[in-house]
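Of the protein chains in this complex, one is absent; all others appear in place.
All chains are identified by letter, namely A, B and C, in their written order; residue positions are counted from 1 within each chain.
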Amino acid sequence: MSFERVREALREFVAERDWAQFHSQENLIKSVAIESGELLECVQWGESSEPERVQAELADVLTYCYLLADKMGWDPEQIVLEKLEVTRAKYPVEKAKGRSTKYDQL
Amino acid sequence: MSFERVREALREFVAERDWAQFHSQENLIKSVAIESGELLECVQWGESSEPERVQAELADVLTYCYLLADKMGWDPEQIVLEKLEVTRAKYPVEKAKGRSTKYDQL
Amino acid sequence: MSFERVREALREFVAERDWAQFHSQENLIKSVAIESGELLECVQWGESSEPERVQAELADVLTYCYLLADKMGWDPEQIVLEKLEVTRAKYPVEKAKGRSTKYDQL
Partner (left out) sequence: MSFERVREALREFVAERDWAQFHSQENLIKSVAIESGELLECVQWGESSEPERVQAELADVLTYCYLLADKMGWDPEQIVLEKLEVTRAKYPVEKAKGRSTKYDQL
């Protein structure tokens, strides 16, 4: 599937409801954080045994991420790939292999 | 761009560093929430005037969302479209138009 | 120690820096969430072995909670006790004992 199709579906959904007025950069970012909290609730007491619930909450996080990306004119997959290059440099294989240590302590 | 390309890049990145051992469902979900907090920091005192910073933090949130989706065997764009159908039913146009009210109070 | 002493110290700290102008209800709430994300980072890959770091991050969450409570005119300990009564009713001992199930599924 391509992002363009999701973007069109989201734009239509928002336009039908006249919701763009609520979608400031700041409100979308708060919404990403709120939905991430609901996703986290799935594992509040340990691994979740309800994959449908995790899927629904992850979809909510992604939805607000995509709305924010679209508002800012970014392609989500493109910015992930670009950031991956930065992270590669911060975590060189020979230093980071098999370790979860943060880059500034490697 | 297609998600498959991003997925391959992420898988290679993780495999090179032998990091799959840290990527339990629960740890990935915590990571989504942590990165969402860093994204929120961009607008702590109001709209951000640093789009590059917002972009980098959004990319981090998306990266962990994509790693989680891949671990669970989900296509991120597919689950967003599926959830959108649920949300359409919760927020019918005639009730929700121009209002930010939560569905259970519409 | 009494909350009054902490409240006075926080008020003085804020007044000296002329920071009350940034401390809207909304900005303080965002700040609580941002600091909670930093606290969560302490356990991103499992239990933390750095209690000093956990302590510093928890102190940051509490600081913004206290600033918000003071702004709204609430005593933090009083509102916790009041909410505890609500939670007692939602989770009666005979139903909730030894179970982490959410109240609406008990």
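Basically, contacts are C-beta pairs under 8 Å (C-beta built on N, C-alpha and C of every residue); 3 or more make two chains touch, one makes a residue touch a chain.
Keep in mind that what you see is a predicted model, and the values were worked out from it rather than measured.
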Checklist line | Full-complex contact with the absent chain, from A:Val43, A:Ala56, A:Ala69 or A:Ala96 | finding: A:Val43
Note to self: Take the complete complex as the reference. Which residues in chain A touch the chain that isn't displayed?
What the structure shows: 22, 27, 30-31, 33-38, 40-41, 43-46
Check: In the complete complex, which positions of chain B touch the hidden chain?
Finding: 30, 33, 37, 44-45, 100
Checklist line | Touching residues on chain C - with respect to the absent chain | finding: 1-3, 5-6, 9-10, 13, 16-19, 21-22, 24-26, 29-30, 32-33, 36-37, 39-40, 42-43, 46-48, 51, 54-56, 58-63, 65-66, 68-69, 72, 74-84, 86-88, 91, 93, 96-98, 100
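Assume only the chains that are shown with their structure count from here on.
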Note to self: With a Cα-based fit, what is the angle in degrees between chain B and its identical partner chain C, given to the nearest 5?
What the structure shows: 180
Next item on the list: Can you check how far apart chain A and chain C are, centre to centre, with Cα atoms defining each centre and the answer in Å?
Entry: 26
Note to self: Quick check on chain C: which residues sit in contact with 2+ other chains?
What the structure shows: 30, 33, 37, 44-45
